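Just one protein chain is left out here, and the rest sit where they should.
Chains here go by letter, A, B and C, matching the order in which they are written, and residues are numbered from 1 within each.
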Amino acid sequence: MIKVGIVGGTGYTGVELLRLLAAHPQVVLQVITSRADAGTRVYQMFPSLRGFVDLAFTHPDQAQLEKCDLVFFATPNGIAMQQVRVLLNAGVKVIDLAADFRLQDIASWEKWYGMPHACPDLVAEAVYGLPEVNRAQIKAARLVANPGCYPTAVQLGFIPLLEAGVIEPNSLIADAKSGVSGAGRKLEMGNLFSEASDNFKAYGVAGHRHLPEIKQGLARAAKKEIGLTFVPHLTPMNRGIHATLYGRLSREADLQALFEQRYTNEPFVDVMPAGSLPETRSVRGANHCRIAVYRPQGGDTVVVLSVIDNLVKGAAGQAVQNMNIMFGLPETTALNNIPLLP
Amino acid sequence: MIKVGIVGGTGYTGVELLRLLAAHPQVVLQVITSRADAGTRVYQMFPSLRGFVDLAFTHPDQAQLEKCDLVFFATPNGIAMQQVRVLLNAGVKVIDLAADFRLQDIASWEKWYGMPHACPDLVAEAVYGLPEVNRAQIKAARLVANPGCYPTAVQLGFIPLLEAGVIEPNSLIADAKSGVSGAGRKLEMGNLFSEASDNFKAYGVAGHRHLPEIKQGLARAAKKEIGLTFVPHLTPMNRGIHATLYGRLSREADLQALFEQRYTNEPFVDVMPAGSLPETRSVRGANHCRIAVYRPQGGDTVVVLSVIDNLVKGAAGQAVQNMNIMFGLPETTALNNIPLLP
Amino acid sequence: MIKVGIVGGTGYTGVELLRLLAAHPQVVLQVITSRADAGTRVYQMFPSLRGFVDLAFTHPDQAQLEKCDLVFFATPNGIAMQQVRVLLNAGVKVIDLAADFRLQDIASWEKWYGMPHACPDLVAEAVYGLPEVNRAQIKAARLVANPGCYPTAVQLGFIPLLEAGVIEPNSLIADAKSGVSGAGRKLEMGNLFSEASDNFKAYGVAGHRHLPEIKQGLARAAKKEIGLTFVPHLTPMNRGIHATLYGRLSREADLQALFEQRYTNEPFVDVMPAGSLPETRSVRGANHCRIAVYRPQGGDTVVVLSVIDNLVKGAAGQAVQNMNIMFGLPETTALNNIPLLP
Partner (left out) sequence: MIKVGIVGGTGYTGVELLRLLAAHPQVVLQVITSRADAGTRVYQMFPSLRGFVDLAFTHPDQAQLEKCDLVFFATPNGIAMQQVRVLLNAGVKVIDLAADFRLQDIASWEKWYGMPHACPDLVAEAVYGLPEVNRAQIKAARLVANPGCYPTAVQLGFIPLLEAGVIEPNSLIADAKSGVSGAGRKLEMGNLFSEASDNFKAYGVAGHRHLPEIKQGLARAAKKEIGLTFVPHLTPMNRGIHATLYGRLSREADLQALFEQRYTNEPFVDVMPAGSLPETRSVRGANHCRIAVYRPQGGDTVVVLSVIDNLVKGAAGQAVQNMNIMFGLPETTALNNIPLLP
């Protein structure tokens, strides 16, 4: 049994981690910390967990965390980097669901996240936790940087094309749409029901923190610098990301076969038949990414549609997938729940 | 292993049955029939099932169904009553998710459902599948009438009060609100997104088919005729029923204790602490009913709040619970999935 | 032309007041104050007003307000009562959209609103601004207490029955459902999209501030004390209140005729034909209340369905209606916009 701790965990990523871990046959939930809500039973905050999780939030306690085999950080950006070193030194593995270890370029990280980085050496060690790319390194990692939600959907959609070199890498477009839970359980005006419902808007057009993360991953796939325009949008639904990706074809290729081959052994990437229209609800609550690829009117523009549940494959589910890999378990353990439709 | 067939199954109750049964460790899905969609893979209609259910819809075929141990009818009202007898004669158990066997009063059934009943004798044999009331009879049944969604939420909320005789049985009020999936996957104008979203309305105020079903169940609990005003409403959400129940107190009682004792051994009824406000999302995708009981301002009106997922405890989940009971399995088998929140 | 000022006005009531007043042919918007947002153009906060309202929020400035003919308070409870006296003394009329002047019983007000009242004498003078009851007094008033949203929907539904003495006044039930904008533009967890969407719940069951306001109004209609159980619910839509009202018939009456006669000259109360099901969207953006009355199964329970737009007839629209009355204008001026459907 894996002894697991969670730091943070009062947000949507936290409750989703608890949902998945509570049903994991190899996990014992040892501790979940929250400075603000210490003493509160988890199910008092999240009544969906009544009868499933008895744990209460506790004050962060280093000794408690060091007794774990694995600690998840479901904290705001900038917290994990303060606390990870002592845990690693104590032999605890760490998966950070925030952004502290995602960007290898420290200067870029400090610019986009607006603070100095506390441990650049650990960034160098950290493995970017996208199993479809880094499975072997994750297996051996002490510290995994769990990818962002947009970066997961966008990378999985572009990678087969870039690795195969069939699109021009300098003019990629990612038009992405996210449900409101992607903004977190935060008291911000734009997250109110009466602001976000029956409404659609873009945001972060001038620049979004996930842009450098996506570019880093796509450059790795293309083995060269790439150019990307990334426009995220807020759509009035709870869960789900739909990334619509555009690239210019640089040589002929059987795109459908390309995708199917790239993901043939991936348990969580579903390349749908030609002509499919992936819906976000088809992955609601599940760790799957469903993808369709198009070449409209036989022109030279490739269109990829990629959908995930932002809280599962885009956050907590991928974190559990990474945990399974790190601890030698079957990768799908506790991740085989069927999407909820409708 | 239980060999299971499903008749019908292209509606929301059907896809929910498939979601639950596909994860059931003691079930083999043998056949799912649909006249209109024969030949279609189930996952083509419900992409959420891609990778989980490989079955295709087939033309109804009596021989196939007779090889099953259990057949679920997820058909419109009036279909099951035509087909059940031969299945029972062949030794197949049946759970009908429609209304054909719910009302013991045949005349009442024929009035509310607008057709003659095909097999009154089987109605007499059928067991009303509310485990919290009829567990022993369900265990022995060949034919179970799975309760309606409103009747489940309303009965579970009123039964402790009526059994204990603490409220006047002649002036009950059930103000119930349902998500739109309760109307089924039917091409009716009122079910369109642009009709139902950002809107709230009552319907069936003059009379709703679930009224006699609820009255039958409440009379059984009260051991006398009861008077009930039932007003259902449509609320712009997918899943969930919230029943707000009103009764007049006829004698003093510790209401909280009454509910806790009544349901103390029930795995799927959660009597919440005094002062709780059950939310429909706290049972989304799960087979639980959460209940809170109030006596506002210490007056003589009792208010009960009762929430279920209309597709799970209100339909497919309760059907699987009944199956588990009928086949001697632990009652919670395949029904322990944690609600999806948010 | 009426010179109008608005104190507060950064909430949903405020933007709705601006929408209605900007189209009012007899109104000049002089000043809108907001301590926190002084200097911001109104349309920067509410882009829907771009091209229609050029005003900027300003610091509250007594002199500016005293130049107005009428000042609306769209402030949190407890603000207006601090500022009204000087305005009245300066000859300015006042309509308070908050609760400061709604309850004639000061002790009750202080209990429910948790603060001492600053000017009980002005409460005695204030007129409760429900035109269907107090039209003449409103016409003569200096100070109008604009009714709450629930109280408007519930009173309009019960008043014909209580005035005519056809229901028992001691066991009234009001089961009310509100869209989320009713909670205001406030940073509270329950107002987040990911908390409120695809969810339904009751709140304030043990006691809600609108309860004494409703009871005061119904007692006036019944000419005696009344007993009321009031359960408000939150439904996942933006605008709209649906009140489902239950009463016990005490003598025979033609209920349909009763309602039609009571409201025959009311421009904003629409008694729908027998058998109608009023929808909240049928009044979206409009100042109308639509009502239907039922006697299910011919029993002795009367059911009234009453819908309003909580921001219009439940707040800003009713305030403009009161203004029209106070200034001798046709009551429907600027209030004849047709509901937006879908």
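FYI, contacts are C-beta pairs under 8 Å (C-beta built on N, C-alpha and C of every residue); 3 or more make two chains touch, one makes a residue touch a chain.
This one's a predicted model, so the numbers in the text were calculated from it and none came from an experiment.
Student: Decide which residue listed in A:13, A:34 or A:194 touches the omitted chain of the complex.
Tutor: Missing-chain contact among the listed residues: A:194.
Student: Of B:181, B:229 or B:337, which sits in contact with the chain we cannot see?
Tutor: For the chain that is not drawn, the touching residue is B:181.
Student: For the chain that's not shown, point to the residue among C:177, C:262, C:281 or C:295 touching it.
Tutor: Of these options, the touching residue for the absent chain is C:281.
Student: Of the listed residues A:182, A:240 or A:314, which contacts the missing chain in the full complex?
Tutor: The missing chain is touched by A:240.
Student: For chain B, which positions touch the chain that isn't shown here?
Tutor: Where chain B meets the chain not shown: residues 12, 179-181, 183, 185, 187-189, 191-198, 236-238.
Student: Spell out the interface residues on chain A facing the chain that's missing from view.
Tutor: 171, 173, 175, 177, 179, 194-195, 197-203, 205-207, 227, 229-231, 233, 235-240, 242, 244, 246, 248, 275, 277-281, 284, 292, 294, 296-297, 299, 301, 303, 305, 307, 342
Student: Quickly run down the residues of chain C that touch the omitted chain.
Tutor: Interface residues of chain C facing the absent chain: 12, 15, 19, 22-23, 46-52, 181, 197-198, 238-239, 270, 272, 276, 278-279, 281-286, 288, 290, 336-342.
The rule is simple: only the chains that are shown with their structure count from here on.
Student: Please indicate which chain is farthest from chain C, where distance is taken between mean Cα coordinates of the chains.
Tutor: Farthest by centroid: A.
Student: List the centre-to-centre spacing of chain A and chain C in whole Å, with centres computed as mean CA coordinates.
Tutor: Spacing between the chain centres: roughly 45 Å.
Student: From the mean C-alpha coordinate of chain A to that of chain B, what's the distance rounded to whole Å?
Tutor: A distance of 37 Å separates the two centres.
Student: Out of chain B, which residues touch more than one other chain, so two or more?
Tutor: 197-198, 238-239, 278-279, 281, 284, 342 - these are the residues of chain B that touch more than one other chain.
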